[in-house]
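Structure provided below as structure tokens; questions to follow.
One protein chain is absent from this view; the other protein chains keep their places.
Coming up: chain A.
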Amino acid sequence: MDLKLLTYIVVGLSFALYIGVAIWARAASTGEFYVAGGGVHPVVNGMATAADWMSAASFISMAGLIAFLGYGGSVYLMGWTGGYVLLAVLLAPYLRKFGKFTVPEFIGDRYYSRTARIVAVICLIFISFTYVAGQMRGVGIVFSRFLEVDIVTGLMVGMGLVFFYAVLGGMKGITYTQVAQYVVLIFAYTIPAAFIALQITGNPIPQLGLGGTVASGEPFLQKLDAVVQDLGFAAYTSSSMSTINIFAITFALMAGTAGLPHVIVRFFTVPKVKDARSSAGWALVFIAILYTTAPAVGAMARYNVHATVNSAVTASGGDLFATDSALLYEARPDWMRRWEQTGLLKFQDKNGDGRIQYYNDKNTSADFTARAEAAGWKGNELTVDNDIMVLANPEVAGLPNWVIALVAAGGIAAALSTAAGLLLVISAAISHDLLKGVFMPRISEKSELLAGRLAAAVAVMIAGYLGYNPPGFVAQVVAFAFGLACASLFPTILLGIFSKTMNKEGAISGMLVGLGFTFGYILYFKGIFITPMAENIPANWLFGISPEGIGMVGAILNVVVALVVSKLTAPCPDHIQHMVEDIRTPRGSGLAHSH
């Protein structure tokens, strides 16, 4: 069957599954709309959290980042799994004990202040919209490549689907569709990986195959290191991780993960405090299945790309620099032709020999440049975008068409599940925190539910617009959401649980300083909607920290400002201090409820 038709069928079936689940699990009350009725089993919640969490960036971009940055890309692996440790031991159980519907609601009650609640809503909206723009972009890319429709049509279909189940089903619908999406995306990720690991190393388990040997008996990683180094790149397993900047980025990713509202609210849906703890563990189990596969996918995809364009990679005793080793452009495989159309893969015949020379022409070592010159190479001729590593992987390895179709469905599942989770926290912040909490406290449950649905509908449309006019690239945009969460919500929630005396003045000023500083720093160098005010180079950075890692400084500022201001202003009232004592013990937790 032809690939395009097959892809339509597989993606169509996955959509039918989500719609079926959404109809089965529609929400009837605000409790169901905001926290799925509070009765979600911890393992089910773990799986839904994994899908909620693993976005288009995890599915599409991460393996590619690792493939080209090698070791340096693993900062994402560590940062993102480490964030679950913070979530499990510092936030999830206590927030579950508190037992309300939203993150701003916790902040508003804990800091006995509507202003604090509104500031928290502002932080949440900044974080969630930044993040959702990246997801919609991911949906657009997958649609345009695999279904060969333009990005606008792709976005419309994606928006329509999310609209359907997020608006109809609320948190309940989202929870169970996320479970279905997790299943789709994890198969889509691991099946091609298993095939490729088997092809290259003879071991179908990618995590073990990565440490295995290639057909010639040479260890795979050693072979890959040798190939990439011979071609002038840095060794795949080498490290450059020692700077303050890497430290800051890792920290921002971790604390940002723990402070993402759409992840935190997932822990409001389990029945007990004890379930919130174990659920974080389950989430990490399901996430780790994909995350530990990613370095293998990255390594093997990179090996396959080199093997495709240079026959000496797999030939025993082959010479990478021999003229015949480089692939003739006319003889390139179909997948290269297909990806060239998307512009994510580019060939430019610099030395006019009709062959593809793929190497690192930025390498200035005398030995390497001499060899490249002797071979008649006049510069690297192939540009491969990071983002196609996972998507093109099965085609590169020559896997059957149904595997390629499955990868398309998986990429869409990853983007949709995260987008839905984000849209729900945005709509809950508007209908529950702003409308019911601040402006119309007497609103009936029915009207609040309607308002929630309307807010979700509007949020979907804004997300679609941002996906079409994205402020940056997928992974980049998402990285900033972490910085903002790390600097604003995470420290404020943490202080709310672990400090009995933190008062509203401290919390509000801390949040505003953290968010303002981080957002300002990013705008200053990246100028998302405006022209950057300074060149984004290490010499200009504060303490040598890049905009991706500045959330760490923002978080420190948040805490320092909060502590200082709280010492200078009226102390936290007694009943709030008792409330904090109460959330520190599990006994007496009830279902999540509104006031």
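Simple rule for what comes next: contacts are C-beta pairs under 8 Å (C-beta built on N, C-alpha and C of every residue); 3 or more make two chains touch, one makes a residue touch a chain; residues count from 1.
The rule is short, and it goes like this: contacts and distances are computed from a predicted model.
Enquirer: Considering the UniProt annotation of the chain absent from this complex, which name among "Phosphate transport system permease protein", "Putative solute:sodium symporter small subunit", "ABC-2 family transporter protein" or "Nitrite reductase" applies?
Expert: "Putative solute:sodium symporter small subunit"
Enquirer: For the chain that's not shown, point to the residue among A:Ala22, A:Met47, A:Ala67 or A:Ala88 touching it.
Expert: Touches the omitted chain: A:Ala88.
Enquirer: Which one touches the absent chain: A:Phe247, A:Phe347, A:Phe368 or A:Tyr524?
Expert: Once the missing chain is taken into account, the touching residue is A:Phe247.
Enquirer: Among A:Ser14, A:Thr30, A:Ser55 or A:Ser74, single out the residue that touches the unshown chain.
Expert: Within the whole complex, the residue contacting the unshown chain is A:Ser74.
Enquirer: Which listed residue, A:Leu210, A:Leu495 or A:Ala555, touches the chain dropped from view?
Expert: A:Leu210
Enquirer: Since one chain has been left out of the picture, which residues of chain A touch it in the full complex?
Expert: 71, 74, 77-78, 81-82, 84-86, 88-90, 93, 207-208, 210-213, 219-221, 236-239, 241-242, 246-247, 250, 254, 271-274, 277-278, 280-281, 284-285, 288, 291-292, 295-296, 578, 581-582, 584-589
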